[in-house]
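Just one protein chain is left out here, and the rest sit where they should.
As written, the chain order gives the labels A and B, with residue 1 at the start of each chain.
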Amino acid sequence: MSRYTELTKGIFKCNPLFYLVLGLCPTLAVSTRVDNALGMSLGVLFVLIGSNTLVSLVRRWIPAEVRIPCFIVVTASLVTVVDLLMQGYAPDLYARLGIYVPLIVVNCIILGRVEAFASKKPVLDSLLDAVGMGTGFMLGITAIAICRELLGGGQLVLLGLTIVPAFTKSPALVMVLAPGAFLTLGTIMALSNYRKLRRG
Amino acid sequence: MENLLLIALSAIFVNNFVLFRFLGLCPFFGVSKKTSSALGMGGAVIFVMTCASALTWPIYTYLLVPRGLQFMRTVVFILVIAAFVQLIEMVIRKHARELYEALGIYLPLITTNCAVLGVALLNVEEQYHFLGSVVNGFAGGVGFTLALLLMSGIRERLELAEVPRSFRDLPIAFISAALLAFAFMAFSGLGVW
Partner (left out) sequence: MKKMLGIALPLIVICVLFGAVLALVHEVTEPRIKEVEAAKINASLSYAFPGGEFAPMDGYYVVTVGGEEVGYAFIAEGKGFESVIRTMVGMKKDGTIERIYVISQRETPGLGTRIAEPEFTAQFTGYRLEELRLRREGGVIDGITGATISSRAMTESIRETGLEVLNESVY
């Protein structure tokens, strides 16, 4: 696969959320606001790039029997780094994301890519894969968050700036609650299936 | 002293791990197509979540906190869980072959089940004592199994229904999950009085 494809496959064709259906837990929990979605996806991107690159670097020295514990130590350490940095430098975001920050370690996207890809492929490819997958995740979770925040909150506020001012006094609150999360994801998946069916 | 019943009711119904906290979703959608596999996964999850709570609480309280190492909890918890699951898998494979056939395949998947690490972290966050943590783990697993069983019942029926092509398999499963989540929202007043 060309380097370019390596990078872009994670964005649409092999989108980790809608196609591989990985990393659902933080997605649905955190996509109530676009702020949260972006913060979470930056954290995931950091850990993804870090773990893919590091594991790929040392892949020849890790015996098969201990590879899972090794991946876990690498990933969990990176997640702890993100956790501590967020506590110190983005405390409001950290307060809103709660336990989903440490739960990044069991985000199936990360362990999935490390196991399936980074442990076998050279460093540059692993890096590109991570960037692509991380970006695909970011786009996916942000799309869901935009839906939920607009429909469920009646406005869109990003980093303190009001992007879409409040346009209704009674938004569909259910969208920021659990059912809304499932509904949004299911609908987006159906739309993506529809596009695929029409194509070929 | 937290009311243990309140913890259990909360974990199973009010703050259901799958339909409210969004934990354990990957197996929730991956294993819920047949009721028999749902039951197997549910049983394994209950067991692992209970033991994970029982193991991680003393490690956190007596090992990490006295040394000011709370920040290590993510690494330590996930390693303990992974090691435990590995151990259990080996034990079951050797000594209970039939059990292994039924449950064993799900066990490695459970390591990455956010519900297991999730409940360990929640026990810390909610500051439960030991018994409260174990009950939370057990009840969380029961709640997960409940949601899983309900989902598998629905999906088995959906297989026979005329679903629009774009919605087949996963999208309609998500819509069904949305309806289940709606239903469980009715529990939100439970146990607060």
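What we mean here is this: a residue touches a chain if its C-beta (ideal position, glycine included) is under 8 Å from a C-beta of that chain, and two chains touch if they have at least 3 such contacts.
The structure displayed is predicted, hence computed values, not measured ones.
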List the displayed chains that the omitted chain touches in the full complex.
-> A, B
Based on the whole complex, identify which of A:73, A:139 or A:164 touches the chain you can't see.
-> A:73
For the chain left off this view, which of B:8, B:31, B:44 or B:75 is in contact with it?
-> B:75
If you put the missing chain back, which residues of subunit A would it touch?
-> 32-33, 58, 61-63, 65-66, 69-70, 73-74, 77, 80-81, 84-85, 87-89, 91, 95-96, 98, 152-153, 171, 173, 176-177
Extract the touching residues of subunit B with respect to the undisplayed chain.
-> 15, 71-72, 75, 126, 188-189, 192
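Note that only the chains that are shown with their structure count from here on.
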Hey, how far is the Cα centre of subunit A from the one of subunit B, in Å?
-> 21
For subunit A, which residues count as touching subunit B in their complex?
-> 21-22, 24-26, 28-29, 68-69, 72-73, 76-77, 79-80, 83-84, 98-99, 102-103, 105-108, 111, 174, 177-183, 185-187, 189-191, 193-194, 197
Can you check the complex and tell me which residues of subunit B touch subunit A?
-> 19-26, 29, 71-75, 78-79, 82-83, 111-114, 117-118, 121-122, 125, 164-168, 170-175, 177-179, 181-182, 184-185
